[in-house]
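With one protein chain withheld, the remaining protein chains of the complex are depicted in position.
Here the chain labels run A and B in written order, and each chain numbers its own residues starting at 1.
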Amino acid sequence: MVERRPTLGILAHVVLLLGVLIIAFPVYVAFVASTHTVADVIKAPMPMLPGAHFVDNYLGALEGGGMGTGSKAAVGRMMVVSLISALVIAIGKIAISLLSAFAIVYFRFPFRMLCFWAIFVTLMLPVEVRIGPTYKVVSDLNMLNTYAGLTVPLIASATATFLFRQFFLTVPDELLEAARMDGAGPMRFFKDILLPLSATSIAALFVIQFIYGWNQYLWPLLVTTDESMYPVVIGIKRMIAGGETQTDWNLVMATAILAMIPPALVVMLMQKWFVKGLVDTEK
Amino acid sequence: MGAIAIRNVVKRYGRGPSALQVIHGVSAEIADGEFIVIVGPSGCGKSTLLRMVAGLEEISDGEISVGGRVVNDVEPADRDIAMVFQNYALYPHMSVYQNMAYGLKIAKVPKAEIEARVQKAAKILELSPLLQRTPRQLSGGQRQRVAMGRAIVRQPQAFLFDEPLSNLDAKLRAQTRLEIRKLHQELGVTSLFVTHDQVEAMTLGQRLIVMNAGRIEQIGTPEDVYGRPATTFVAGFIGSPPMNLLAGQADGSRFTVGGVTLQLPSAAPRAGALTLGVRPEHAAIHRDGGWPLRVDMLEMLGAERLLYGHLGDAAFVLRIDGTLVPPKAGETINLHLPREHLHWYDSGTGQRVA
Partner (left out) sequence: MAAEKRVTLRSRWLPWVLLAPQGFIIVVFFFWPAGQALLQSLQQSDAFGTSVSWVGLENFRNLWNDESYLESFRTTAVFSILVAVLGLSISLMLAVFADRVVRGARWYRTLLIWPYAVAPAVAGVLWLFMFSHSVGIVSYWLQELGIAWNPLLDADHAMLLIVMAAVWKQLSYNFLFFLAGLQSIPKSLIEAAAIDGARPWRRFWTIQFPLLSPTSFFLLVMNVVFAFFDTFAIVDAATKGGPGKATSILVYKVYYDGFKALDLGGSAAQSVVLMVIVVTLTIIQFRFVEKKVSY
């Protein structure tokens, strides 16, 4: 602190608290709604304090059913689909990116720069701009309604490769030389030296990619038609398909809360690496 | 066994007509068990030469052999040498023990043998209590010792040191210098030590290789290099403060320098453009006779004093005993040059003439 300005200090806390409250408000509302019966929720104004139906609603959502006109799919199943997709996307992307970044940075081979730029180009185009033809490819390969179809096309972009490349460039040359003097071959160096040093980057990327995978909406919307393969974010949307007064809002809100928990947990638990990684990644 | 031979080694970067040649055909023969220091200013090619011996740089031309075997195309790990890096190059996520054991693990040395060697090296280097620490938890001097330990456990035919003391503070540097000498006395392994510091070179080397701009200027013992420098470069590089080099015209017993003509104590080896070299400690102040030196400035160093002055307009540095009463700035004193300690060089080529 540069000088003593108590009023500014108080103002800072006030603003920050307001910020925290505004950020939390929608979620609070959702939580409250998820603990009442649907009748209480629909009748405006909705109560502002939690109700007594917590267990009923959450169990109901997880198992599926309900009386509204929206989808009745079991949220439990959808959470599993989301979890598997997110893990496959995160782990898959990290694995292939580590290998590619290693190749690009530590080797000299013909067309190396071409490969680098080819991978770099994929950074620029998110899946949303190529949905039509990508859908066709997946469909032709009979990958619709499969975990492969949900995940593999999303591993194509190179954010992770780029991050690892940036990181590898900061590893001192002398470590490689010392390893060479010690007799380590390329893959040994990769396994024993490079990977342990990359642990923080890997952790940060895991958080980012897990959330990316969990939150995917447009792509799963296209490639899954079978209810049992819906990720939970699609499931939520489909629950409100019936119209505002016909929806089981309490169940929808319970589902929303459930859908927010795993990514929020991942962010909270790995906060330190996540913040560091996010800021370092994009720069 | 551990002899190293460098024969007409050339290093070029790039190919064809635009290639940059940085080492121009250097040769040296190093006997088994010798401690050789390669010394020279930054950019002279000494590290490049060392790295070519290590196998970390390609040899463009010529050959290098270790233990009688030509190693031009041999991988670093198979040359039976070990290297100590300037920045230690310790694996940050491994303990001291693991750092030292890594190379042996890859070579599939049995665990019991690894344990024995690491413990022995740790004892010699006083690292035994630190074996479980990571590099982050060590001081600079300790890290340097771990780097040396890593080299020792491999029991190689030769050690290569790449400016290992540059990152240490002055006191630690002096201490580690002594430890390296002790180590060499104990183990007797051939060592190639690269540095830009001529004090390290003089104190550690059994023989010195003085390099400049990709060429070897002189190879010799510290006495040779100090007492009979082969070129003006070596004369000016070795010794602190450096040898006085006076470029002028010689004619029999007369020498014209700095606009004045002075009488020499002995005849110059030949007439013409010559550079006269005299070390600061070899000149003395006499009551009369000799050369008129105008005093500019004095520096008090404790045991001795440095006197900076001019002969005509040529600069000259003189070393005098610190206990004597020094002349004052602005005075002119009588500078006496010794007959025995005059070095003559050709002003054009820099080569020694006598």
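In the analysis below, contacts are C-beta pairs under 8 Å (C-beta built on N, C-alpha and C of every residue); 3 or more make two chains touch, one makes a residue touch a chain.
Since we're looking at a predicted model, the values are computed, not measured.
Mind giving the shown chains that are in contact with the missing chain?
By the stated touch criterion, the chain not on view contacts A.
Which listed residue (A:61, A:144, A:193 or A:253) would be found touching the missing chain in the intact complex?
A:253
Write down which of A:35, A:57 or A:161 is the residue touching the left-out chain.
A:161
Who touches the missing chain here, A:73, A:88 or A:119?
Per the contact definition at the top, the residue touching the missing chain is A:119.
Touch as defined at the start, partner being the missing chain; which of A:176, A:193 or A:229 qualifies?
A:176
Contact with the hidden chain only, please: which chain A residues?
That gives, for chain A, the contact residues 1-3, 5, 8-9, 11-13, 15-16, 19-20, 22-24, 26-27, 29-30, 33, 41-42, 44-46, 48, 95-97, 99-100, 102-109, 112, 115, 118-119, 122-126, 128-134, 136-138, 152-153, 155-158, 161, 166, 168-170, 173, 176-177, 186-187, 189, 211, 214-215, 217-218, 221-222, 233-234, 236-237, 240, 244-245, 249, 252-253, 256, 259-260, 263-264, 266-268, 271, 275, 278-279, 282-283.
Note that only the chains that are shown with their structure count from here on.
Measuring from the mean C-alpha position of chain A to the mean C-alpha position of chain B, what distance in angstrom results?
Chain centroid spacing, chain A to chain B, equals 58 Å.
Can you list the residues on chain B that touch chain A in the complex?
Per the stated touch rule, the residues are 54-56, 75-78, 81-83, 85-93, 102-103, 106-107, 150.
Write out the stretch or stretches of chain A touching chain B in their complex.
Listed in rising order, the residues are 172, 174-175, 177-184, 188, 192-193, 196-197.
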